[in-house]
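Of the protein chains in this complex, all but one are displayed in their positions.
We call the chains A and B, going by the order they appear; numbering starts again at 1 in every chain.
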Amino acid sequence: MTVLMEIKDLKVHYPIRSGFWNRITDYVYAADGISFTIEAGKTYGLVGESGSGKSTIGKAIVGLEKITSGQILFNGEDVSKPSVRRKMKYNKDVQMIFQDSLSSLNPKKTIYQIIAEPIRNFDKMDKESEKQRVIQLLDIVGLSKNAMFQYPHQFSGGQRQRIGIARAIATNPKLIIADEPVSALDLSIQAQVLNFMKRIQKELGISFLFISHDLGVVRHMTKNIAIMHLGRFVELGTREDIYNNPQHIYTKRLLSAIPQIDIANRDANKAKRAQVEAEYQEKRSHFYDQDGLAYPMHQISDTHWVSTPPTNISEGAGK
Amino acid sequence: MSEKNETQVQQSVQGKVPEIKDGAVIVETPSTWRTIKREFLKDKVALVSAIILAVVFVTVIIWAFFIPRSAVTNVNIIDQYLTPGTQGHLLGTDEQGRDQVKMLIASARNSLMIAFMISIIGQFFGVIVGLITGYFRGIVDTIIMRVIDFWIVLPFLMIIIVLVSIVPKYNEWTLIWIIGLFAWQGTTRLIRSKVLSEADRDYVRASKTSGSSNFMIMFREILPNLASLIIVDTTLNFAGNIGIETTLSFLGFGLPNGTPSLGTMVSAATDPTVLATKPYVWVPPVIFIIVICVGISFVGQVFRRAADARQRLG
């Protein structure tokens, strides 16, 4: 497998200004020492509660967020500087799908103008082939070519998100960051859009970084999952590692929070949730340092990494 | 680029599919104009204002072409202060014996044109500065906004009068630029606050990742979304600028001699005898100013409501 992207010790800190002179008095550690690798053609899931910094990582990778320190290597080249990104047409290869499909499409532009924007900027095409490309993209996402002349507000939420996908894949990117792409959609539409993204990912061989707060959705989408809490990774592994053998108390807590339709064992499930919560409260000081932040991760198997206190490896293997 | 094709405006009606030629592109959302139309139909006062304004503007601009310059510069003391209706002067004559109707049309043309130019200058700088400061934020934004806060408080009428009286080689263009100097700050504030919220929307981020430059994002992505706001602001400022120009001309610091203005016509009333005994000299321009200014603000309010409704529909 070829490594497409390597993220090394990525930090994004926002200054907090206060006091009489508006000096910087503290920082928000939105992403604090994140490292991971993305291989070509694979899908990754990034899970965390809101405010955990997962969107910040996505935006930093795609170049929308200024990074404080660390490196983002794309095909071995450091792309953390805007000038480098511009020169190598970085965003031709790395694209993004946004959470709010309405806000991500300019209300005053036609669908044609929206989808053609990255093509015009990155692939110099003549008018006719540009038009053919847009029609082709609309066809890929299952919309008729008449959609070209309509405006975003004339479409439903699911259709708009598919237009967003068409724009993201317009320049044949190698990596797409999908930032909560379905959380603004109705449950019934979610599955439709998810399946659709999965199909595109397979057919076009694009790497996906799938950012979500919903473990159920991520499980459906990817084999490789990272769990994030308060700006740091707490656990990283395959689907099996995370779902069947969670090591970190936060991961366990997240897993127990997935709603289950299992009426027969309702009370048992409830008791289990209470137990997980009790464990979380009890071991909190053990798994987090005195600032309440997670420790660096250690490898516990070929694929499985977990954040543990520096001295002793946790014995907290559940079940 | 798509500009070439933008002449071909098509309405996309669901069901009926428009013929596609060379990536033809629709430039206007029909709903904006429909909303304005609906608002006008609901607001009869504004509808009447709009019709009156349209008639007045067209009349003034066309008629003014047929008024020779001599009609506003010639002095004929014998015909001074003729009452309305005498010797074919429908509204009488002024102190110099000039026909009041012709004076009114020529003055109105000048006042409207001057106010229009000032509005264009004010909007141009206001929109550009507002876009730049709102989009880039940071220290430049802070400094510019502080300067504007300061500028807006200044007694601008007095400063304009001082500038008007000390500028050498004074003509109507100097007046336009001097008033223009004080005409863009409000627009900048308005545009900036809207840009601040627009720049935080995902379509701007999507444009960034689509490789568009900041310049293109500002002018091709964000600017169209400000259109309704700019229309409202231009309309209301236009009325305001008519007020400023006529006020200055009334005080004697507006349009230079030989370029009649509604304000100059009204200034005949600074003579108490004219004010008290010859209302036909100054009342017509006063009524003209009232009709224009109030009419424009009625129409502007309709635009504003239409723009708000559009925002609410989101």
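Before moving on, here are some points about what is shown:
Definition applied: a contact is a pair of C-beta atoms (placed from the backbone, for glycine too) under 8 Å apart; a residue touches a chain by one contact, two chains touch by 3 or more.
Definition applied: contacts and distances are computed from a predicted model.
Per the UniProt record, the absent chain's protein name among "Chloride channel protein, CIC family", "Imidazolonepropionase", "Prokaryotic ubiquitin-like protein Pup" or "Glutathione transport system permease protein GsiC" is "Glutathione transport system permease protein GsiC".
If you put the hidden chain back, the residue from B:F57, B:Y81 or B:F156 that touches it is B:F156.
Touch with the chain that is not drawn comes from one residue among B:V56, B:I128 or B:L251, which is B:L251. Hidden from this view is one chain, which touches chain B at 45, 146, 149-150, 153-159, 161-163, 165-166, 239, 242-244, 246-247, 250-252, 263, 266, 269-270, 272, 275-276, 279, 282, 286, 289-290, 293-294, 296-298, 301.
As a working rule, only the chains that are shown with their structure count from here on.
Between chain A and chain B the centroid-to-centroid distance comes to 49 Å (mean Cα coordinates, whole Å). Listing the residues of chain B that touch chain A in their complex gives 2, 10, 12, 14, 17-18, 20, 22-26, 29, 201-203, 205-212, 221, 224-225, 227, 313-314.
Within the complex formed with chain B, the residues of chain A that make contact are 59, 62-64, 89, 91-92, 94-96, 98-100, 102-110, 112-113, 116-118, 121-122, 127-128, 130-131, 134, 145-146, 148-151, 153-154, 164, 167.
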